[in-house]
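Incomplete set of chains, arranged as in the complex.
Each chain carries a letter (A and B) given by its place in the written order, and its residues are counted from 1.
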Amino acid sequence: MKSLNVGLIGTGYMGKCHALAWNAVASVFGDVPRPRLAVLAEASQDLAERKARELGFERATGDWRRLVSDPDIDVVSITTPNAFHPEMAIAALEAGKHIWCEKPMATKLEDAERMLAAARASGRVAALGYNYIQNPAMRLIRRILEEGRIGEVNHVRLEMDEDFMANPEDLFTLKSEASSGHGALDDFGVHPLSLLRALLGGVRRMCGHMAKPYADRPVQGGGRRKVETYDIATVLMELDNGASGVLALNRSAWGRKGRIFVQIFGSKGTVVYDQERMNEVQLYTVDGLKETQGFRTILTGPQHPPYDRFIPAPGHGLGFNDLKIIECRELMRRIGGEKAHLIEFEDGIRIERTVDAMARSAHEGRWVEVAAGG
Amino acid sequence: MKSLNVGLIGTGYMGKCHALAWNAVASVFGDVPRPRLAVLAEASQDLAERKARELGFERATGDWRRLVSDPDIDVVSITTPNAFHPEMAIAALEAGKHIWCEKPMATKLEDAERMLAAARASGRVAALGYNYIQNPAMRLIRRILEEGRIGEVNHVRLEMDEDFMANPEDLFTLKSEASSGHGALDDFGVHPLSLLRALLGGVRRMCGHMAKPYADRPVQGGGRRKVETYDIATVLMELDNGASGVLALNRSAWGRKGRIFVQIFGSKGTVVYDQERMNEVQLYTVDGLKETQGFRTILTGPQHPPYDRFIPAPGHGLGFNDLKIIECRELMRRIGGEKAHLIEFEDGIRIERTVDAMARSAHEGRWVEVAAGG
């Protein structure tokens, strides 16, 4: 595997997260060549230079187009606001770069479809930043399912809740404008749907509902403006595998900080996961004596790879940023021609089509079907 | 308040629970006269006599009609299988008895409507056995809501899960026959809906879905029989108060034993409750320093009446049967002409109409509305 020269566009929440991952991946895993943090692009040259210093990139540019056309660059991390993804991703792919683009692909489905076409045409790796699937806990769940430990799955419940929109007196922002998307459904829904896809597959029928907890919000300088997006969404689902499901999303859920709650019911057991306790998996199986059956709390440890690459002792805990490091290594393996555990555009588009269908269903107040295979 | 002469029909799970409540209510509360456990009716005279001895009833009969027509009896506990409720309840009401009937009212909505008519015509108290609403924890939640501690409620999630139908190799029973009802929806749904009604009110629009985890089950003697009921149900809801909601029910949920999980989101906080930990309430509010906000686990205690009538020390724990004792005392107060916290037929019918509409919605695959006020 040859070393990769990395370009990074954007240095916000996810930009820093990518930078930390590129910086750490070789030391953590020891089985991939150390990437060169080559170029960082930001909105201005000044900002780019400051951030390049902070994040350890060699060069800086205020023009992302120069980064994507730089012949020295092998792979581009795209971490700008979602509306910028299509243009940047397509340009990078057309310039022959591999890309690692934050989720969701785009704010409009047709843009995402164009991105997919560009990825197919380029023959390059186009991976999405669905890092929750990289959690060793999540891999353990996948293995539990694959090994039939809970039998055949027949029902799934997915919840994702945070509270950054919970205060009705917070100022009106872009998040409440229709141009930003539907609301919780696309802002949040893609995360639990990525877990669903990684664990069980797609959704074939769905009936959605969206709600506004607050009709309006204060505007800077006085007055109030009508909220245009839906901070709450709920969806009934029939999965490809025949199981029934529910999805519930709330970005105005006071007290929830990073909750993604997953309940998977099968014919021989149940698995439960809560992202706020990301180093734990709850498992109930019908093995053994009835009098001592119960949900067990499994703490992740070295027996749940690649936890062992971070810490040799069990129960010591990975953090959110560690998931990105795992994702980065999967991407590097994929670029190197190996099999990897990643959501690429081919799968990502299915998540976006599903979200689109859910929103349609909510607007039309009826069940909607998605073509087989999403 | 005069002492009541009690008749009990049925001595199964709920029959015993009623007997224990009638027996304990005066000693626990000290503010209601000791009821006389007068007559017990069972399927045969023999069984009735044995059970009367065990449960402390003075007389026994193998004919419930003799019990409901006994001039000595003031109030009749009806705890037989649901299909028997209509006939027994109507006969008792027509004989001028107060009744305490287990939920749900009936297996068919038209029967429940007839029961309501009989109750109205009789002028007697016709109460239902929705004992979960009697939990001091639930009363605390009601008070939290009424005092606006979590602001205006905008989203609710209700789950009820047990695992008595979870084993696909358990024999086919009545529970899997269409004659027993829809399945989880009426078997379970009424419980969370009773909490919803006691806390927040009714449901005006709904879109349901029902699923069968297992297509067939083994039959005694060999072979398999097709399952006719739905062990899983999920429903999107719009509440009378404008909030959005989700209801999810699963009586084949491995590992869940008596879980009724309630999440209520408001503009200033969130309340969470789990029936499997029935002496706890989770509350998040935005009061105080941001750095120490968090969900607090409130253990019920003497400050949450009527816990104090059972135990003077906090955190020592009530049990499921204690809820029935509280319900019994509410019923006695109601019969005595006082205000009481009970679900009577007038409210109960709204729960049953809601369940009926949910089932209709599931069968027709579309949203259904219920007339205002349920």
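Basically, a contact is a pair of C-beta atoms (placed from the backbone, for glycine too) under 8 Å apart; a residue touches a chain by one contact, two chains touch by 3 or more.
Only a predicted model underlies this, so the values are computations on that prediction, with no experimental measurement involved.
Here 2 copies are displayed; the structure file describes the full homo-oligomeric complex as 4 copies.
To be clear about the criterion, only the chains that are shown with their structure count from here on.
Our note on geometry: chain A versus chain B, Cα centroid distance of 41 Å, whole angstroms. Chain A makes touch with chain B in their complex at residues 150-151, 154-155, 157, 159, 166-168, 207, 209, 211, 213-214, 232, 234-236, 238, 243-246, 248, 250, 252-256, 265-270, 284-286, 293-295, 365-367.
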